[in-house]
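Below is one structure, written out as structure tokens; comments come after it.
Left out: one protein chain. Kept in place: all the others.
All chains are identified by letter, namely A, B and C, in their written order; residue positions are counted from 1 within each chain.
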Amino acid sequence: MRDLTDDDRSGALLRRVFNSEYGFLVVVLTLLVVGLSLAATNFLTPSNAVAILHQSSLVLIVAVGMTFLLITAEVDISVGANLAFASCVVMDVINQTNSVALGALAGIAFGAGVGLINAFVTLVLKVNSLIGTIAMMMALQGGVYLYTREAVQNHHQIEIFPKIATGFILGIPVPVVFAAVVALAGWFYLARTRGGRLVFASGANEAAVRLSGYSPARVKFGAFVMTGALVGLAAVILASLLNAGQPTAGTGFELTVIAAVLLGGTSLMGGRGTILGTVLAVLILKIIDNGIIMLRWNQDLQIIVPGLVLILALYMDQKKRGPAHG
Amino acid sequence: MGKSDVATAGAADFHDLAPALAVTGLSKSFPGVKALDDVSLSVRPGEVLALLGENGAGKSTLIKVLAGIHKADSGQIEIDGVPQDFTNPADALDAGIKVVFQEIALIPEFSVAENMFLEDHLAGKANLVNWREIHRRAQEIFDRAGFALNTRAKVKDLSVSEQQLVEISRAMARDARIVIMDEPTSSLTPAEVTHLFGVINRLRKLGIAIVYVSHKLEEIFEIADTCVVLRDGRWVSTKPTSEHTPASLVKDMVGREITSLFPHSDRTVGREIVQVEDLSSKRLDDISFHVRAGEVVGFFGLMGAGRTEVAKAIVGFDPITKGRIRIDGEDLKPHSTVRSKALGIGLLSEDRKTEGLMLDGSVTRNMTLAALDQFTRNGLMDHRAETKQAEGFVDRFAIKLARLGQPIRNLSGGNQQKVLLSRWLMFGLKAVVLDEPTRGIDVGAKAEIFALIDELAAQGLAVILMTSEMPELLGLSDRIYVLSEGRMTGEFTRENATQEEILDAAIR
Amino acid sequence: MKSTHVLSAVAIAAALSGTTALAQDGEGLRIGYIVNYATHEWYQNVILGMEQRAEQLGHTVEVIDANLDMARQVAAAEDFMAREMDVIIMTPVNEEGVVPILRRARADGVPIVLEGNPAPGMQTVVAICDYDTGYLAGVAAGEALGADAEGIRVMNVGLPLLSATILRSRGFMDGLQTVIPSAEMVHDLDGGGNPDRSQEVSAAALAADSDIDVIYGINDSSALGALQAWRAAGLPEDDLMVVGTGAEGLAFLNEMQTEGPYQLEAAMFPEKIGFTAIDTAVALFNGEEVPEYVISPTTALTLGEVSSYYSYDGESREIQWDAVNALEAPEQCMMYASDL
Partner (left out) sequence: MPLSANPALPQNMLSRTLRKVAGQSEIALFVSLVLIVIVFSSLSEYFLTTRNLTNVLGQASIILLIATGVAVALIGGEVDISVGSLVAAVALPLVEIMNATGSLSLGILGALVLGLMIGAINGYLSAYLRINSLIVTLGMLFLIRGGVYLWTNKRAQADTAYLDSFFAIGNGKAFGIMPIPAIIAGVIVLMVMFIMHKTRFGRRIYAAGGSAEVARMVGYDVRRIKFICFLISSTLATIAGILLASRLGAAVHTSGQGYEFQAIAAVVLGGVSLAGGRGNILGAALGVLILAYLSNGLGMINAPTEWQLVITGIVIVAAVSLDSYKKSKE
């Protein structure tokens, strides 16, 4: 930053950290970890770290897709309902075929299919994606009970199946490996590839992208389908974790995911956002969740604190960018 | 309004009157910039004062101070000799100053009449909107001014020039003593400009003082009594228009002499690059034309004639119902921008903000958007090559910026336009469509854009220029097509084109 | 435009004439059931029991789902009254929130049977005893662990949102402590009553302290969610005992059959509740003397006992009416919500 004035350069370290892209998130994360380690002796243990990472990975997998979507200035509210439905599909197909691979594939295909319909409703029928995916959420919540009246039980008893959620690869929990791969791929795509550039551009100025000879609809289509497919992947893990396909799962999941993505600095207006920010934000929210249980605080705080954090994060962001961007 | 007595007294010779508005020693600083530095001017009832200067000269800051949007650091504003202290736009309005901004400040969803009484909605004590009175008063003003407007039409359904009439009517509805017009003709057709001047003359007769801000010199000479020139936030000169020549005005504005505004180099015209046959769409009817390599072809037409529609149709942005478009012999099928770009034609939109710029994106990202493939190796971006290429264009076009990473929102209009042109040049086109490329750009930058257009044609590009500015059209084009209500109504060569015949075709 | 007027005219005329509802054909009773949350398998089995019983007696049951929305529940009661049902059964979304509608139904002369929780101003409620259910399971768990077991540590995956589920948790601990007085509750969690949330909070709690001997879940989903968290943490299952509540659907049957740590089920027989509710509704309509509290029996089941109450083929279950109807219900519950 060549155009910084002397005043800024000598400014307080804290302010500079806060003004950097992830400074705020890193500071919050550090404070949380340090604070909780001091307050709860069991916080900084391997088993708790695994527990936190486990919980984070489900949210993170979907949040990566949601980050893409929000950057293109679209949103998907149906991810929670999709997650529940897809988890039932996963278990049902494994029961029918005795193949974990086919079940996983079916779940991902189902999730992607929902994403496809969302894309169609948004891009072809031109329904605002907020409304369109709320409607999709309702349709899925109803539809899942037309599909199964009750939780789909594990009738196959395939040994490897529970390991998807509870196993370890090189000492790392399997879902964490999935989430890390998804996040890394997402980060790499956004930061380093031509396609990633178009994701940002499509959210920043759709007409300009079209006039520059690209199809923003295709970019958005990809983001919807990818988000759906990632929900399907999360559903495979969820089905394994609960050892059942649960039509009642996923309530409020969409809000957690969106809150995390926004906290991570992705703009609701499109054109801005990072995967790293999303990763940090998911960790922050899940550590808060975990910390409240660790400290044996009233669990009602689990819905209050994220609300506060979200508003605070946006306020900091607003201050940083200045009123010109109001 | 009861101004007619003033009108007969004042219109004859405003020189005898006391200034309606007097500004003395106005200064205003923003962080890092001194936008206004000790500026003074005065305007009398019935006088049209032209305020000139390049972008960044301080015109808009001055207007915003007069409109009560900004507060001056020092200096004084007097209206009829009474010192004013504006803390918000309402104060300025109450004092009798009405600014007609370039970006029209109307509520699109509201009716014409409601827009004229936005400030108070003619509400009485109970704060109730008096709809009947609003429409009655609006109609009364239209009758007096001779405007053919329907008070119940929604503003969003009006043309730009009609919207401007609404803005002016609004000033009349407020009994404004001083009307400031910020580039009022930037989106008007010549016929509409003539109409506007009629309106200004009527206002002048009503004893209203007018501050007229424009870049277009020929307009200044037609309408203004006095010229005030600003440069770099400082006052440069105040003279009666009669004592100016176009050259002397430009010199005052730019601080140097500009020899030729419209360069036209000798160039060889090659094969036909753009061939359009029987093009029809929602707003276009059977349009056929061709453009050769090395040729600048101008398209002229009044507002709504279909220039932008043609531009958007031939690059595949807007759908067509019929017709054949070929670029260098290849059909534009499927009809999409993806295909048109592959064939080598691109459009520079008239609307920079909504169809060109990614406002929060960096200069580099804006510039390289079309040419991403050139910096892609196996799907990965080569950031170093990208930056290097962008630096080259910044140097070549003398784009003024702090650094490549800065958001493009902070660049001036002229520099933004250069970045957007670079976007296509970096990609490398056979044909380029420029829709109003100099809209909202100051004189100095305009000359640079004109030179660039000439250079492109000299390099063998087919250039299609959509413009509503007659001097630009005549100065740059090798051939001219004229559109009227979506039909082609005339074709001229550079040699046989006259302003009269073109206008005649445009209203056919 | 024309068609608009015609349509609206027809509609308005029809609306104003206000057709009066057709009279009853006099076959059986028309019973309306407003369910709390029809998509939950517990309530599906309640409805199943109602339908089976109603069919036996020659009555019809119609169901409206409040879907956890109190306002919708009130609306559903209004709808049933507009449809002139003979008697209404209702599972309150929240027992405090039905007082006005009970008052209006009484004014309208429509008898209402509550299911689940009592409410002020009600005529009668059909319910299991939540505290007793937990208590019986606690005693059974204690006996299974052995009275001389020391330092038994319990994780309760509860739902403090509802008084019924608070009673179950409390009953379980009290029952357990009658056998093993030293048993203590280490984690008292809010699992939201659903499996994913239960899994999540249990995972965090187990990370804090995994020295647990017994997991108690206020319903099957809570118990199963906690068990999955246990497995995800890679903890040994040999010395763990999981106790679920409800016998809601297939999930507990499935898990128990693996003969793993899920050893005990506090069965509440939803089908039987539906059965009892219909009997009570008919009695109420016929003006018979109906006690304020009609209790539906519950019991704690081990794997060996389950099959005598439910036949299970892996796909669906069938309640064994003879065995369930033979269970004796207490005259009174040991503790009510009002005692909390």
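Just so it is clear, contacts are C-beta pairs under 8 Å (C-beta built on N, C-alpha and C of every residue); 3 or more make two chains touch, one makes a residue touch a chain.
Nothing here was measured: the structure is a model prediction, and the numbers come from that model.
Asks: For the chain that is not shown, enumerate the shown chains it touches in the whole assembly.
Replies: A, B, C
Asks: Among A:109, A:127 or A:158, which residue is in contact with the omitted chain in the full complex?
Replies: Considering the complete complex, A:127 is the one touching the chain left out.
Asks: Over the whole complex, note the residues of subunit A touching the chain we left out.
Replies: Contact residues on subunit A toward the absent chain are 121, 125-128, 130-132, 134-139, 141-146, 255, 258-259, 262, 268, 298, 300-304, 306-308, 310-311, 314-315, 318, 323, 326.
Asks: Determine and list the subunit C residues touching the chain excluded from the picture.
Replies: Within subunit C, the residues that touch the unshown chain are 1, 4-5, 7-8, 10-11, 14-15, 18-22, 38-39, 62-65, 67-71, 74-76, 78-79, 82-84, 93-101, 103-104, 120, 160-163.
Asks: List every residue of subunit B that touches the chain not included in the displayed model.
Replies: Spelled out for subunit B, the touching residues are 67-69, 88-90, 93, 101, 105-110, 114, 118-121, 123, 127-129, 131, 148-150, 152-154, 157-158, 162.
Throughout what follows, only the chains that are shown with their structure count from here on.
Asks: Counting only chain pairs that touch, give me the topology of the graph as line, ring, star, complete or other.
Replies: line
Asks: Centroid from C-alpha atoms only, then distance subunit A to subunit B, rounded to Å. What do you get?
Replies: Computed value for the inter-centroid distance: 44 Å.
Asks: Using mean C-alpha positions as chain centres, tell me how far subunit B is from subunit C in Å, no decimals.
Replies: 71
Asks: So the centre of each chain is just the mean of its C-alpha atoms; given that, what is the distance between subunit A and subunit C in Å?
Replies: 34
Asks: If we count contacts the way the header does, which residues on subunit A are in touch with subunit C in the complex?
Replies: For subunit A paired with subunit C, touching residues are 40, 42-43, 45, 47-48, 50-52, 54-55, 145, 149-151, 153-155, 157, 162, 165-166, 168, 173, 238, 241-244, 246-251, 289-290, 293-294, 299.
Asks: Quick one: in the complex, what on subunit B touches subunit A?
Replies: Residues 315, 317, 336-338, 340-342, 346-347, 349, 354-361, 365, 369-370, 372-373, 375-376, 379-381, 402-403, 423, 427.
Asks: Under the definition above, what is the set of subunit C residues touching subunit A in their complex?
Replies: 39-41, 44, 189-190, 194-196, 199-201, 203-210, 221, 224-225, 228, 231-234, 249-251, 254-255, 258, 314
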